[in-house]
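Attaching a single structure in structure tokens format; questions to follow.
Only one protein chain is missing from this complex, and each of the others stays in its spot.
Order as written gives the chain letters A and B; numbering starts at 1 within each chain.
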Amino acid sequence: MIRPGKMLKQVLDSIFRKPATTNYPFTKAVMPDKFRGKIIFHPEKCIGCKMCMRDCPAGAIQIRKIGDKKFECEIDLGKCIYCAQCVDSCLKKALETTKEFELAALERNKLKVTYHADTGEVSKE
Amino acid sequence: MHKVVIPIGPQHPALKEPESFSVTLSGEKIMKFSARLGYNHRGIEKACEERTYVQDVYLTERICGICSHSHSTCFTQAVEEIAKVDVPKRALYIRTLVGELERIHSHLLWLGVAGHEVGFDTLLMYTWRDREVVMDILAMLTGNRVNYGINMIGGVRRDVSAEQAKAILKAMDTLEERTKYYIQVATQETTLIQRLSGVGILSHKDALKLGAVGPTARASGVNRDVRRDDPYAAYSEVKFKVITDDHNDVYGRTLVRMGELLESYSIIRQIVKKMPEGPIITKVPRKIPAGEATSRYEAPRGEDMHYVKANGTEKPERVKVRAPTLANIQTVAKMLEDRQLADLPIVIAAIDPCFSCTDRLTGIRQTGKRKKNVLKWEELHTYSITFYKEHGIDFTDLNKKMAKALK
Partner (left out) sequence: MMGLFYMLVFPGFIFLSVFGMAAEYCDRKLYARLQNRVGPPWFQPLADFIKLVSKEEIIPEEANPSMFKIMPVLALTATITAFFYIPAWGYKALYSFNGDLIVVLYLLTIPTLTFFLGGWYSTSLYSKIGAVRALTQLFAYEVPLLMSILAPALLANSWSLSEIAKFYAQHPVYWFFNLLGFAISMISLLGKLEKVPFDIPEAETEIVGGTFTEYGGKLLGLFRLGIDIEAIVGSALLAAVFLPFGLGLPPVAGFLLFVLKVMGVICTLSILRTIFARLRIDQMMAFCWKVLAPLAFVQLFIDLILKWIPLK
């Protein structure tokens, strides 16, 4: 059976419905639990095995020794592909995913995030 | 109007990715069509050789944005075959589950794109709205909307909980209802049928001859599906029909994809019901023993093939990817014979092209003995025949049989 204007009923119904789209930057998008967003680093748990560095497909993680059993981590958010393989590889669970996903920056060096053992998270200037 | 040659691409609103087609027109009629690939070459195969197997899983996933799970599953299957790993049952089920969810989102996306190409933007808006349902399910299961990152050599990375299973079943009910509605739209809306039916005809014979795969081939009556013919993951344990159609045109391809959606819903219901308990991953050593394997996977666009050669180190020696679009792109020129310019976008879109998956580079090196740098097609043909004869394989009988079958 052929019927021109088959979608007419559907489209007229939509006038009385709430729009399916949201006004995104003003209405925040909600991410599901266990979303693979920005990776954060807990310096106190790190033992410096560098398994994350070895497995990272993008080479976005750098672990550096800054003292006796103290390590700092530099994550390049521009390189990171958010696969969270480093979280799986980490034996001591020193890395963790977050729900944060709005990570764009206007300058490249602001994308480099350093987690220092003493001072916490610092964006490199 | 005299004959004009117009470029479609590399930048064109009808194409979602850069690829160049050049069309010779006489008025509105297409006289000649030629495609030029290679605008999206990223050197992924070479990059695979530079990385470890763990890293390659994520790299192969990024071959394609839509069928990312297809490529990574295909790759892990090949590696697991070389390493002779027994993948846990539950992992196989989860792979199948994500694969089918991916098929749903790909086919719904295709329907919207097809609507857009024929100027039916309303269809695009509605299908993409409903596609969000399956995207949300994928995000919930895997942690992201695209590039799911659920595969790992030896299993999968994330488990499916009971609540998630419930949410999946609920989503399937909504989607099934919506898909049935879209089938009604596709088979009843007059203007849509006028633009789809009789357009881009690819006969059964041509589909076989040009080696079409996936829904493009199945809409020409080629009953071929890797999921049934060479079952991988958990497909041997679920029941499903392979949808074929004999319309041979874009309309047929639409019907095949819509039919496959309904099959996917039934597969997912069976998978969720039957999913066995147990571990989801087995430990695989980082060094994969020497060997080689070919793995096939029925991606939403057709048969995907990966070849992996291992040499006993952490990195593969060679990875070869044959994406489904490469097999299908040949058919476009055939489909566009004697058609109008207005049919060109929908005919190209009907094979559901993914150009960035397709682009490969072949380097031909001078071997020393041969004087000519490059072999011509006929020379390559005779060379391949003599090569196989020297190795004790004779294809003459098979060639004759093929020629007979094609007649």
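Basically, contacts are C-beta pairs under 8 Å (C-beta built on N, C-alpha and C of every residue); 3 or more make two chains touch, one makes a residue touch a chain.
Only a predicted model underlies this, so the values are computations on that prediction, with no experimental measurement involved.
Visitor: Specify the residue from the set B:Ile183, B:Val222 or B:Ala342 that touches the hidden chain.
Guide: Among B:Ile183, B:Val222 or B:Ala342, only B:Ala342 touches the chain that is not shown.
Visitor: From the list B:His12, B:Arg145, B:Lys209 or B:Lys287, pick the residue that touches the absent chain.
Guide: B:His12
Visitor: One chain isn't shown here. Among B:Glu189, B:Asp225 or B:Glu263, which residue touches it?
Guide: B:Glu189
Visitor: Extract the touching residues of chain A with respect to the undisplayed chain.
Guide: 4-8, 11-12, 14-15, 17, 19-23
Visitor: State which residues belonging to chain B touch the missing partner chain.
Guide: Interface residues of chain B facing the absent chain: 1, 4, 6, 12-14, 25, 28, 115-123, 125-126, 129, 189, 191-192, 194-195, 340-345.
Methods note: only the chains that are shown with their structure count from here on.
Visitor: Express in whole angstrom the distance between the two chain centres, defined as the mean CA positions of chain A and chain B.
Guide: Here chain A and chain B have centroids separated by 29 Å.
Visitor: Going by the contact rule set out above, which residues of chain B touch chain A in the complex?
Guide: By the definition above, chain B touches chain A via 51-52, 54-56, 58-59, 62, 122-123, 126, 129, 132, 136, 139-140, 143-144, 147, 149, 152, 157-158, 181, 184-185, 188-191, 193.
Visitor: Given the complex with chain B, which residues does chain A contribute to the contact?
Guide: Within the complex, chain A touches chain B at residues 1-7, 10-11, 20, 31-36, 54-57, 81-85, 88, 97.
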